[in-house]
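Sharing a structure here in structure tokens format.
The complex appears here without one of its protein chains, the remainder shown in place.
Lettered A, B and C in written order, each chain numbered from 1.
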Amino acid sequence: MPVDYILTTCPYCGTGCNFFLQVADGRAVGVVPCKTDETSAGSLCIKGYNAHAFVNHSDRLTHPMIREGDQLSKATWEEALQRIASEMKRISDEHGPDAIMVLASAKCTNEENYLIQKVARAAIGTNNVDHCARLCHASTVAGLLQSFGSGAMTNTIPEFENADCILVTGSNTLEAHPLIGTRILKARDKGAKVIVVDPRDTPLSRVATISMRQESGSDVAWINGMINIIISEKLHDEEFIAARTTGFDELREIVKNYTPERVKSLTGIPEDDLVSAAKMYASADKAMIAYAMGITQHSNGTNLVRALANLAMVTGNVGRESTGVNPLRGQCNVQGACDAGALPNLYPGYQSVEDAETRSKFEHAWNRKLSEKKGMALTNAFDKALTGEVKAMLIFGENPMMSDPDIGHVERAISKLEFMAVIDIFPTETVKLADVVLPAACYAEKNGTFTATDRAVRAVRKAVDPPGDARPDWQIACDLGRLLAGDGFDFASPEQVLAEMAAVAPIYGGIDYERIEEEMVRWPCPSKDHPGTKVLHTESFKIGKGVFAPIEHTPPAEETSDEYPLILTTGRNLFQFHTGTMTRRSAKLQREAAGPYVEINTEDARRLGIIDDASVRITSRRGTITLAARVTQWIRPGTIFIPFHYAEAAANRLTNNALDPTAQIPEYKVCAARLEKA
Amino acid sequence: MLRIGVFVCHCGHNIASAVDVDEVVEFARKLPGVVYAGQNLYSCSQEGLGSIKKSIEDNDLNRVVVAACTPRTHEPLFRRACEQAGINKYLFEFVNIREHCSWIHAKEPEAATGKAKKLVAMGVAKASLLEPQEEGESAVIPRAVVIGAGISGLAAAASLLDQGIETHIIESKNCVGGLLREVAVIGPEDIDSRNLINSLEKRLTSSPKAHLHLNSRVKEVKGFVGNFEVTIAKGDEDITVQAGAIIVATGTREFQPAGEYGFDEYPAVITQLELERRLAKSDFAASRMAIINCAGSRQPGREYCSRVCCNASLKNALRILDKNPDAQVTILHRDIMSCGAAAEELYRRASERGVRFVRYGLEKRPQVHAKENGVVLEAFDETLDETIDLDLDLLILATPLVPPEDSVETGKHLKVPRDKYGFFLEAHVKLRPVEFATDGVFVCGSARWPVSARECIWQGQAAAAKASIPISEGKVRIEAITAEVDPDRCAACGNCVLACPYEAIEIVEHLDTMAAKVNEAQCKGCGTCVAACHNDAIQQKGFSSRQLGAMIDALIRTATEGTQ
Amino acid sequence: MRLAFEERGADYLLAIKEAHGQAAPVLLRKGDDAGTMRFDVPYQMTMILTNISRFIKEGRIAVVARRCDERAIAELVKRDLLNHDNLVVIGLACSEEQIRECRCTDPCPSSADIGHCAAPAKEDQAASSIQSMPLPDRLDYWIDQFRKCNKCFGCTLNCPVCFCDDCLLEEKTFTPEKGIPPGLAFHLIRAVHLADKCVECGECERSCPSDIPLLALRKMVNQDMKRMFNYTSGDPERRSPLLTTLEGDPMEDDGDAC
Partner (left out) sequence: MSEFNPNILAFCCNWCSYAGADLAGVNRLQMPPNVNVVRVMCSASVKPEYVFKAISQGIDGVLVLGCHIGDCHYLTGNHRTAKRIPLTAKILEKVGIDPRRVQLDWVSAAEGEKFQQVVTQFVDDIRSLGPNPMKEVRF
């Protein structure tokens, strides 16, 4: 047929919208929203509408390349795969398998992530596998596992629409998860109260019922402050607390010190607003919390997540429809990559690598002896590369030269590596430093599944052929697996891969292609006759009782000084996505937000003599970038914001790689900086 | 890299008396892209232009903004200066702070200065987005059309023919000569008007290149400089003439003062032209006469001085005395405008020969009363401060000249403006006399203002000289304000095709799709298509949406951020 | 719906069918398995048709079209953006529910091949209630609505009569806001662009993730077009009054300031 409409899943944020790729003459030429899709309901965001644009871009990698001196030269698949396999074997033989770090990708399918972690664990023999969830929601996974026993969104996207109150913090929802943001708007239009807590006035905060701008890094204070108000106003759910939780008394003791006055001094939030917000949240019948990087990307990220869990449990807002604690995952398959075990401490389905019983289950399934040692986090791997403990990296579809904090540090670390292979669709900043480059197929060119932020497993369908010699990552992983290990990688299709994953990961136990083809299933789904799960923790928590965690406010790792008087925070804008690899190659998206900029408050700008669009230089303790000023009243005075999409002025040259001790997530959201006219 | 120079003009006191030029210069200096800001006493003077040129070179400017008077008159001058200094003339932007600011806010210097800053900010904003343009050229049809065969039209036609230019003359009457045909002699030198008309007519009839269309009217005019198409209605027949230039010499007519001073009521009350007619006859017999000057002019509704009447009254008074030395002639006047030595001599002679001059005012206008075989005129003499009664055989009203009835039509055909009395408005009285703002269309004689026959001839010749410039050059430049399509943006919806008043746009194939295309020679640069286009695929050079958008932004910015 | 191929001699049929549990647009050729056809989901067929027609240079396409599609097609044919000779229109009568959703006053296709014509809606409650607000309240209302806009361009991309590939609203010339929401001008410019072509299919409102009542705005402007120029979009005979001279369309003087 000359024109086809292929139903598939959006490759951008984790909302998991389905749409039709319009294919004509073998090319992806457009996007049509799917009116009957439960998630998107016939709408999309601007990125979704442009999801076809980068697919045909002339920059696509079309053939394998091997480094010869300063140059990457065209090679055959045979040569390139052999080269990777032999280097991996050599380094494993010389330094042990733990000298190799494998990075999986939140842009790859569940099947591919499963295979990539299997390459690391079963073929190379190391648990050193991680992916960019480390940089976004590692603290969520850690925090919610501890509080609730499950590190995922407790509820689902459509439920937002029916909530009575929605507390959004650290999430610029309308820009970063547009179709979740608009669900919140629908709830608002139906009368729900919306509370937004963010150092920036986001598009959502402008239509919110209450908008509070806290100082970056002061979140524990206002959360504890709200809990304190709720308890002292007797708005807490005693029944729920007694029946379903432990540790309430310790929490009560701790939060007592967080009076509205003290919270104001720590956060800058006016007392009245805090009290109103607390009452509003606590007195709603169904109150949801949504959060994202503004909570997780802190050196106390895990604690912050647990503080939000405290808030939800205190009011009994867990385990029912339109309640819960809802981390909004930012990549099309970051949820799935975690589910599939692309984490150094967890096998597929969140099963600990340190648990002997689990390990033996996997050893049996994979027919291999597996490492007992917990692997290395992505954020630690670059430190270890500098010290020489890590010698090689195998990177699937990640771009640490843009995405990781303190890029200067990453660059130095990569230069120390003996070998780095990168599999990607575009010549990213990281690809340029690789020893071997393999061209991958993008989402439109392969079959598979993505798991959305609300645990919905959604089909990705092949619409067009990959360009040139590019191949899907699952085939590449299988090829590498076979070369390194021989058996265990003979999959003819992603369908077979998911079948194996379902067999070892109970939360996926009942999920297969036949079901995915026709219905939307959310894990946990332990068996074929299980309908999947919308709301988690309905009867009891995964770990039995929910655990209150008494958390104290701690200042961020880096504070302002005379030399660096401003707080720098980073994030997304609507039109670009992450390191810009795809969106900056989509003409319309690029036109909307073409170049790097820093948001600075009108008052600060006046004081510094900076006008809109003026070129400014920003310096942190780690680096300097030059970019355009965007003077706005939408950001707190004293705080500046840089979207991290732009390689020419990469925000992560400036950010701090201070890590959360539990989750090893870097503190992207706070560092000290100086701004001056360029 | 933008390097804008801003030059603010004092225009002597014209601007500087209301606008604080120093302040505007200081303000301009801080605008984005401005590297130089200066001021001139008279920017348009040799000295002013020289200093602008020098600044362009010294400061390596690539955009020039002059804040002075109106682009309608002075833009060519400054554009030329830019060209001489090596900048494409389309990189020049004019800001009008005189007509649009200092002159109309003369009593509010502070507000005028604030507004001047806004206007300068807008001009600079537009200038930063100006682009160099190439002008197109178009051929000129070596033929001229003169509308009107009065003395001005005849003089213009004769002059064109002298230069060997084929000329069509369109006359609505059945003979040439126009209003002058009704006047026997032309004062103050007493020239025989018939001889004058005949000699000019002879120059036409003797030339094979002259085509005189009598009993004809202009029916339609299409086209533009160098390429007009004039349709002439001659009886039942339509003739189409292609021409490179058009001269408007439609002349004037005498105002008929219905109801004033007993006109239409008493047969003894006549107009000056009627007097001319009677004087031309041998049986002229009246002996007691008065002439009222400014009858129907210099009064509310017709405020202007008709310029030719005073001399005509003096001349006719003397002619009456020549015929009947005993005649009593009184001239009632408000001021006698007899400029020049010859006319002043006329006045002296009239006084010497007993013509009585009575000055009247509008407050106490002369009254006319009935009388057998004449009228009684009761007039208040301002000089004597008393009322006098005059028994008259004839009362002559010196009424003003007014535009012919069809001047409205003529104006519409040619798209040229008329003033509030209906006379044609030239582009600028001093800088572009006898030219209309519309290129290729010229005006002469009393069509533009009541003038004497002598001036008619001068102006006819001047218009002919101007009209011959494009014809002898053989080509005209098309100002680079035409519309342009970005075929990659164009959706080929045809909005512009439909909107264009000139049918200058068509949809053509572009790569594998369709797009609009502007025929540049047909495009007149109105920009109607631009407003019809939904996605800015069509832009007018020099008036792009980005440029105008930047002007709006600048206006908003100066309003919110102040003009300090 | 084989009547497209057999009776009306089409080479292709554009319709909606059931696929993967969803209603999906599909282009069929004679003999293809249509599966289960769906007529209950209001996809904007004209928009899909226009996109398809760029790639199908030969052959006639049959399209399942509602009344608003017919009118949208008329607008496009007038502008030579679609060739009527290459189209076969199969009329689909709207259900009562859809008429209610669109507050549609003209729901019945010229030939109702599928379904039965239901009664048109009387008036748009949303539009009239907005119209009845005093100006300051109305402005507040719209500002609150437009603040929800997250510039997905769904209203333009899914619009059957929005035919530009590059949209003016993507430029900063008239809508200088960086980021979202775009300002008031964004919506006003769209309103004027659609004034002489909107067929009130309601797709802008349906595809708006933020539920901005865009159809109500369109209807209000269309009423003005009717009042001022006696013009209704979708009339195959009449060109836009905004592009023609006054001779073509003398203005009704409705006593306004202008």
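Keep in mind that, in the parts below, a contact is a pair of C-beta atoms (placed from the backbone, for glycine too) under 8 Å apart; a residue touches a chain by one contact, two chains touch by 3 or more.
Bear in mind the structure is a predicted one, so any value in this text is a computation, not a measurement.
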Sole contact to the chain not displayed, among C:5, C:153 or C:174: C:174
Touch with the omitted chain, as defined above, among B:77, B:305, B:425 or B:465: B:425
Positions on chain C where the hidden chain makes contact: 133, 135-143, 146-147, 168, 173-177, 181-185, 187-189, 191-192, 195, 217, 220-221, 224-225, 228-229, 241-247, 249, 251, 256-258
Hidden partner chain, residues of chain B it touches: 70-72, 96, 98-101, 103-108, 111-112, 114-115, 118-119, 122, 411-412, 415, 417-420, 425, 437-438, 481, 499, 501-502, 524-528, 530-532, 540, 543, 545, 548-549, 551-553, 555-556, 559-560
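By definition in this document, only the chains that are shown with their structure count from here on.
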Comparison of B-C and A-C by number of C-beta pairs in contact, larger one: A-C
Chain centre separation (chain A, chain B; CA means) in Å: 73
Mean-CA-position distance for chain C and chain B (Å): 52
Whole-Å separation of chain centres (CA-atom averages), chain A against chain C: 38
Interface hub residues of chain C, defined as touching at least two other chains: 171
Chain C to chain A touching residues, read off their complex: 19-29, 32, 41-43, 48, 51-52, 54-56, 144, 147-148, 150-154, 157-158, 170-171, 178-181, 206-211
Residue ranges of chain B touching chain C (in the complex, touch as defined): 488-489, 491-495, 498-499, 501, 507, 514, 532, 534-537, 545-546, 549, 553
Of chain A, residues touching chain C in the complex: 1-5, 7, 18, 20, 22, 24-25, 29-30, 32-37, 41-46, 48-49, 174-175, 178-179, 181-182, 185-186, 189, 203, 206-207, 459, 517-519, 573-574, 588, 591-593, 597, 630
